[in-house]
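Here is the structure we will look at.
Excluded from the complex is one protein chain; the other protein chains are retained at their positions.
This part shows chain A:
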Amino acid sequence: MENNQYLEVFIDESKENLQTINDQLLQLENTPQDITIVEEIFRAAHTLKGMSSTMGYQDISNLTHKMENVLDRVRKEEISVDSSMLDVVFESVDDLEAMLVDVQEGGDGAKNVEKVVVKLQNIEEGRDPSVSAASSSGEESVSVPSQEFQLDEFVQAVLAESSEQGLHNYHVTVTLRNDCMLKAARVFMVFEVLEQLGEVVQSRPDAEALENEQFDHAFDVLIVTDKDIEEIKTKIMKVSEIDKVEVQNYSLPPSEPETEEKAEQSEEAKQSEKEKAVAEPPKKEAEDKNKKVANKTIRVNIDRLDDLMNLFEELVIDRGRLEQIATDLNNSELTETVERMSRVSGDLQSIILNMRMVPVEQVFNRFPRMVRQISRDLEKDINLEIIGQETELDRTVIDEIGDPLVHLIRNALDHGIETPEVRKEKGKAPEGNLELKAYHSGNHVFIEISDDGAGINREKVVQKAISNGVVTREQADNMSNDKVNELIMASGFSTADEVSDLSGRGVGLDVVRNTIESLGGTITIQSELDAGSTFSIQLPLTLSIISVMLVEVQKEKYAIPLSSIIETAIVSKEDIMHAHNKKVIDFRGKVVPLVFLGDIFEVPEELEDDGYYSLVMVRKGDKMAGLVVNSFIGQQEVVLKSLGDYLSNVFAISGATILGDGQVALIIDSNALIK
């Protein structure tokens, strides 16, 4: 079978299933008695197993199978849920994730998982998982040709379950006529009939062999149904070219573990989609449907969206021209049509921009697991709360924001929240709280990470900053608390007394800050000693559209991002002062240096000097500068574009945009102009 076309679907769905398993396992840990959660995990694991074996990823399928065995015993309440058992299950989920990543990268999903398999086996057999018993039974992949059905544990489980539910298990033997021309077609029709009647659990030969007509004239099928024998017989006989149909009750053979192992190896390899169709018992289908209704989506490559955006911008430019022409001609019909077109294209624009938005959930999803792991490693009790995971952000921002958040969360867990003993001493609840919150506000999205831990110790930070040469004592004494907090994001900084595995290597927070700033965002810290800290990240809603102030420098047009502008001013030449050979002005009592864009950008001089300077006051942190331009054109929303790979490192230019007249204007990176 050519799997490539299904590969993407397989990977996506498997990821979803693993995510479900992850989430549910975490829930299970909190409410170990809740068997419905186990059911949920079981179902997800099951689908995963079915799909991976269909796709031929045996290792994934086998490991999932082992995991399933354990879950099955939990479901039957033969094993109790405890954290050591969950650890092993989590470990196997990690392995599955790694294997899936391998598949995604074009590998065969193979991985040596012996260790975790042994652990799972131990749990299954009720032993301590940490004992590395060499008890794994000899698993040889011997295919035993036999007249009896080779049933793997799963099929047996289905059969057993069905009898409990009052359904019948039948063994159907269908014999085709000797002169049957299209055996595969008849087989297909028979299967169709059977699937309407109930569920085909297994066939002999297997479905693939049947499709390829690799059988004589008869084949056997195991079916689970609520119909009676006669009905099945008559319905199958309606298919033409059938010689004979025999239906018998089928009862499970007494289980023999040894053969089971072998059966599992040989049968699973051959399991086909038929098998997969059975993967979910019917009573659960209804629930599944309910869940999926809300999610009707298609996947679109982001490049295509970019192309769409580009084409749309062309349209906007032409629209601008049309509007101009319509006003010039003063033809009412034309004006009306153009107006309607403008409205439609406005709607279109918001739709296109919306398509690039994805919920922040995609990033947040992985945190519960991570927090659990880290808090166990650190022996801290942490209660993680996630709020606003449906908040949407531009796809490009989502892709970048994951790592900084991981850093911040690790930091909060490691340095922020104290160990239960320390917390008790301080009179706090032993369980620490970590809150991850996302919300929209204006044109921005805020992500806040707050903990109720130790907070930032001003004196410690100052000491460290001085010993690392980040600031001097005098500077530090004059700093506000917020300023001191910001010091921890300076490069080469760590306040943990001991360097731990998790953080405290002094890289991290400065990298976090850089990443966030490169996304056009800001990060601020609020902290109170022994009450906790809040890291607040402010991100632009989208990276592709920004508000700018258009200015003219001589005859050239430039755009300055509004986010860095404080205000504009016009000053006369007499107000300019000199300090150290540099031109400065007195701006609201502060000495602010002037930056002559015309000189920096070597713009050819064409305009006459009128004795006044138009200034755009910009800031970077608490530093300011006045950019000298010739005139202000106005504020505008523009689409941010790169200059192309060829010109990637132009000084003080962060990108370009296309103006209404089709010309390109450069966007100034004011941060580069402030020293």
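Everything below uses one rule, namely that a residue touches a chain if its C-beta (ideal position, glycine included) is under 8 Å from a C-beta of that chain, and two chains touch if they have at least 3 such contacts; residues count from 1.
Following the convention adopted for this analysis, contacts and distances are computed from a predicted model.
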**Message:** Missing chain, UniProt name, options "PadR family transcriptional regulator", "Beta-ACP synthase", "Purine-binding chemotaxis protein CheW" or "Branched-chain amino acid transport system permease protein": which is it?
**Reply:** "Purine-binding chemotaxis protein CheW"
**Request:** Decide which residue listed in A:V118, A:V247, A:M489 or A:V603 touches the omitted chain of the complex.
**Result:** A:V603
**Item:** Contact residue for the chain not shown (choose from A:E192, A:D226 or A:E314)
**Value:** A:E314
**Request:** Could I get the residues of chain A that touch the absent chain, sorted low to high?
**Result:** 310-311, 313-314, 556, 600-603, 641-647, 649-653, 656, 658, 662-666
